[in-house]
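Have a look at the structure that comes next, please.
All protein chains of the complex are present and in place, except for one that has been dropped.
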Amino acid sequence: MVRQSTKEDEDRSLAAMLAQHRAVEDMTSERTIQDLTTGSLAATSAPQAIRAPLEEAVFKLSDVSVNYGTKQAISGINLDAPGRRVTALIGPSGCGKSTLLRCLNRMNDLIPNARVGGTVQYHGTNIYDKSVDPVEVRRRIGMVFQKPNPFPKSIYDNVAFGARINGAKGSMDEIVERSLTQAALWNEVKNDLKKSALALSGGQQQRLCIARALAVQPEAILMDEPCSSLDPIATLKIEDLIRELCQNYTIVMVTHNMQQAARVSDYTAFMLAAEHGVNGHLIEYGPTTEIFTHPRDKRTEDYITGRFG
Amino acid sequence: MRNQRRRLFNRLMIGVVTGCAALSVGIMFLIIGYVTAKGVTHISVTFLTHEPTSLGEPGGGIKHALVGTLILVTIAISIAVPLGIGAGIFVSEYASPRLALPLRFLADVLTGVPSIVIGVFIYSLIVIQYGFSALAGGVALAVIMLPIVARTSEEALYLVPRDQREAALALGTPKWRMILQIVLPTAAPAVVTGCLLATARAAGETAPLLFTALGNNFYSTNVKEPIAAMPVIIYRYALTPYPSLHDQAWATAFILVGVMLVLSAITRIVVSRSIR
Partner (left out) sequence: MTRSVFERQLSAVQEDMLVMAGMVESAIVQSIEALRLRDVALARRIIENDKLINRRRYDIEEKCIELISLQAPLASDLRTIISVLHITVDLERMADHAEGIAKIALMLADEPPIRPLVDIPRMAEIAIEMLHGAVEAYKLRDVKRALEIMDMDDTVDNLYEQVYHELLTYMAKEPQVTQRGTYLVWVAHNLERIADRSTNICERVVFLVEGRIPENVSKY
């Protein structure tokens, strides 16, 4: 992530490996007081009592805020997203969940006069540090958008695009096949690789977008309401795929569909804004089963049971 | 009663606007028709492939002007298209809104500057020092094309959907590669349209060439020498007292109008393709 020094990168990934190793040991051995302090529980010093997962966090957000000009979109976000798990962000529209998601790969940089405060640590590196190259951040942390947005190119070129940009080694054909297979699309398109991506159905296009993101070999994938423009069958396919992918990738997704968050995610964060687009806060964060069976906060309960407002 | 009056007024208005439209289109057809009628009969292979004869003698052709215009336009395109697209990219992709606004305004003003003023400008800038030349003419035409290319390509780039850009950037694409490999190809049809329109406009300009390329009665491909051009030929021949040169002027005008029509038609086709 640091542009100049690859040495530092190596050290960092080694540290991350060690940390992961320690986390596994912790989970297998008996839980001690130390787990609680080194684990993410103690790290979240949110104004609200927010429970965080007892797993090694890949994303560690501390007091994150985003301002658009003078308007504060979100503030005071403390959240740890664990590795190789699906973390869902839910909440009413305008609560800042997409804004928060876009903090995780510096997509907010692209919006003029957006200002991000606090720190977003990814494997221990603050991705908003001056020495960090946002292009590299986005390469490591892929993103899938609300509307399928394949390039007006062939299926093959769509998948190969990111890999070529990033100077992927090895056979491009193999990369394309592997990515499409991972995205559960290979069998449907293997004979039409030269056809325009725009000829695919919405669900296929979205899986193509996932394949395109996978071809860059990211470590984490952000998904911004990936199924909101898809029919139920395509939605279930994508959901299945997300469960499949989380064996190897850290996934953070925004969804409007609570059932989807319940079906797909391991951890759920509920956000709420003072008013539309203003001062979004994290209300409650915890294991999905807990959030959906007995949330601690009345506001979460009201939202989840559909008695919001 | 009132209803009737309203209906009458309605019909009147429809009549007026229909008349306006008919008049505009009619004038255009009149020009094309008149030019065709006067010019088409004088077109021949000799006319297209021969240089002019001595003054006042019948026969001869406009090979020198055809090639001259081709050279002038080529020079103008090779200057204006890269510069214009580059400027368009800068305004659309890199300039802050505070900078983009005045830049757009300046480009619009430049589009509106009378072409003869541009001719005088290039005259004082280049011709006074280096003399009349095809190069100076090409530069003058490039100045005319530049704002058109810049504005159309800027708008075309601006219209490329945000989700395409985000998709590219989210893959870890550097911005310049995103612009070159995603934004430009997507905007290409509209950019090409802008370039074609600008070319058509430049090919028909006379005034700036009088101060720069000057015109030449002989076949020349040397860009450092004065060069003939079709609009200049029309202007010069029309001012002579010889009927045979008047006829050649009409024929040249017909070719020029034909070239315009073809360029416009190509533009149309490119646009409709891109929409589909």
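As written, the chains take the letters A and B, and residue 1 is the first residue of each chain.
The rule is short, and it goes like this: contacts are C-beta pairs under 8 Å (C-beta built on N, C-alpha and C of every residue); 3 or more make two chains touch, one makes a residue touch a chain.
Quick caveat, the model's predicted, so the values are computed rather than measured.
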Shown chains touched by the chain that is not drawn here: A
Touching the absent chain when the full complex is considered, from A:Asp133, A:Asp192 or A:Glu301: A:Glu301
For chain A, residues in touch with the removed chain: 258-259, 262, 290, 292-295, 300-301, 304-309
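What we mean here is this: only the chains that are shown with their structure count from here on.
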Chain centre separation (chain A, chain B; CA means) in Å: 51
Chain B residues touching chain A - in the complex, by the definition given at the top: 96-97, 161, 163-175, 177, 181-182, 185-186
Sites on chain A touched by chain B in the complex: 105, 107, 110, 112, 135-140, 142-143, 145, 147, 149-152, 161-162, 165-166, 209, 212-213, 216
